[in-house]
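Note that this complex is displayed minus one protein chain, with the remaining chains in position.
A and B are the chain letters, set down in written order, and residue numbers restart from 1 in every chain.
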Amino acid sequence: MSQDLFFQHLANGISLGSLYALIAIGYTMVYGILRLINFAHGDLLMMAAYMVFYGMLIFSLPWWLSVILAVILTAALGAGIERVAYRPLRDSPRISVLISAIGVSFFLENLGTVLFGGRAKAVYRPDWLAATHEIGGVSIMTLALVIPAVTILLLLVLSYLVYKTKTGMAMRAVSRDYDTARLMGIDVDRVIGFTFVTGSTLAAVGGIMWALRYPQIHPFIGVMPGLKCFIAAVFGGIGNIPGAVLGGFLLGIGEIMLVALFPDLAGYRDAFAFVILILTLLFRPTGLLGEKIAEKV
Amino acid sequence: MILLQMEGVGKNFGGLTALADFNLSLAPGELVGLIGPNGAGKTTVFNLITGVYRPSEGRIVFDGRDITGLRPDLITRCGIARTFQNIRLFGNLTVLENVLVANHLRLRSNPLEAVIRWGRYQAEEREMVAYSRALLEAVGLDHLAEEEASSLPYGQQRRLEIVRALATKPKVLLLDEPAAGMNPAEAEELMDFIRQIRKDFNLTILLIEHHMRVVMGICERILVLDHGLTIAEGSPAEIQKDQKVITAYLGVETGA
Partner (left out) sequence: MGKITLPRSGLYSLVAAAYRREPKRWGPMLTGAVILCLLLFIYWAGRNFNPYQVRILNLIGINIGLGLSLNLINGFTGQFSLGHAGFMAVGAYTTTLLMMPPAVKQMNFFMVPLISPLDEIQLPFIVALLLGGLVSALMGFFIGAPVLRLRGDYLAIATLGFSEIIRIVITNIRSVTNGALGLKAIPAYTNLWWSWGFALLTIFVITRLIHSSYGRAFKAIREDEIAAEAMGIGLFRHKMLAFTLGAFLAGIGGGFQASLLTTIDPNMFRFILTFEILLIVVLGGMGSITGTVIAATIVTILKEVLRGVEAPMNLGFISLPGIPGMRMVIFSLLLILVVLFYREGIMGQRELSWEGLFGPRNGRPERGVEA
């Protein structure tokens, strides 16, 4: 592979990886606080993408307004799911909540089919996003630059939120121990709700950028990115935000490089993430940056 | 003769030392108490003996066999059974089923024989049920055999946990705070119960307990742990007089 080509793939991988990272954060935050694989997280991407699509097409809103509305509505949807399908199960076995999450995921996908139809729709990509630039022999679409930029921006906001604000502190406290957090006067339900709002916001942005990157939407577009980003979160160390970012980037770059280096394996592209998942679970269940949790006997 | 021996056993969790240089020799038939303040490392000793934790250092020998780092189920098969500080019964199973589960390690039929119920399985099942019922009867729980374990009152759950451990036919029984949460009368009853099973089943017992009346009443020898270190060992009378033990329990007065 020539150097130029390598950098081309790398740029591609970074752009995909930053999308993964963005979505993985939502998984990791929810898992950190509820110990729940939020299967429905991936489907929020799909919902956000459709909202923008319909906002612009049916309601003829300007793109920026559609995006803002979609993000707000998706955040509300995420929080609503938590309220309806997860909160009543707070004291139930974790597996019950997991089953509920699986149910919600299939519900959203099929609700999407009912509401938007099962056929894929082409997404309009503004010219300025689709324009390509020559940078040092590598041709890059504006979008491929915008995605990492947006990701980094949101990461900075999130880091401020989690590590510098009182709410962030409350979130970290709740993820350690509900009861203690409650004793400290933290409204656990509110903090969990807020976590879902934050995670869903990131998912919405991720979904919209996903739809621009692969300019086609259908009710099941959220499934694979959803599973892969959960894997990225596990790979990085579940519950750990920098870990999710690292996992997302590594997974994205790895996936692109796998296909670039071994074109014969292109068909196995989607299996790559699952292989990473299984290797992680077996050899380093805590992930790259995770902490060890031991069960008390 | 020594039945269970721990030599220089230590356990670290990350940087934290839960137990250091622990030595213990149990002779057959002994009843030894293990006491110490909360977090002293008593349950860690049990978890090390039963293989829940792997020792960071040292060696555990049972009945002439090195069992250091062996899997918990294999250690139980060797003849060491335990109860848990926070009761761990199989809540949704009946009292009888709880005891039957502890017979499973002696089952020789394979799953196919168990499904077809040809040959030895039927006989083995009958034997397991008979033995379990006999055990329950011996400890006065037989009338509750068909009840769900989780529906039993607290004291009887503790008792059932001991019976369940007995059903594995152990040589050594490890009891983790069997009198926890009991009133003096119940504790008294429990002491009798422990004496009784010790005699009937030829047991060697290692006992963790906070109830000093129980410990002092039935143990021949007591080890005292504090912060992972063995600070005293001796007869109940000796322990009661030991200055280090008193300090560990009451704390040191500083600045006085």
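Heads up, the rule we're going with is that contacts are C-beta pairs under 8 Å (C-beta built on N, C-alpha and C of every residue); 3 or more make two chains touch, one makes a residue touch a chain.
Here the structure is a predicted model, which is why all the values come from computation and not from measurement.
In the complete complex, the hidden chain is touched by one of A:Pro219, A:Gly252 or A:Gly290, namely A:Pro219. For the options B:Leu100, B:Leu136 or B:Leu190, the residue in contact with the chain missing from this view is B:Leu100. Take subunit A: the residues that touch the chain left off the picture are 35-37, 85, 88-89, 92, 94-96, 98-100, 102-107, 109-114, 117-118, 219, 223, 227, 230-231, 234, 267-268, 270-271, 274-275, 277-278, 281-282, 285, 295, 297.
Although one chain is not displayed, subunit B still touches it through residues 50, 52, 71-74, 76-77, 81-82, 84, 88-94, 97, 100-105, 107, 109, 111, 114-117, 121, 124-125, 128, 146, 164-165, 168.
Throughout what follows, only the chains that are shown with their structure count from here on.
One inter-chain figure worth recording: subunit A and subunit B are separated by 48 Å, centre to centre, where each centre is the mean of the chain's CA atoms.
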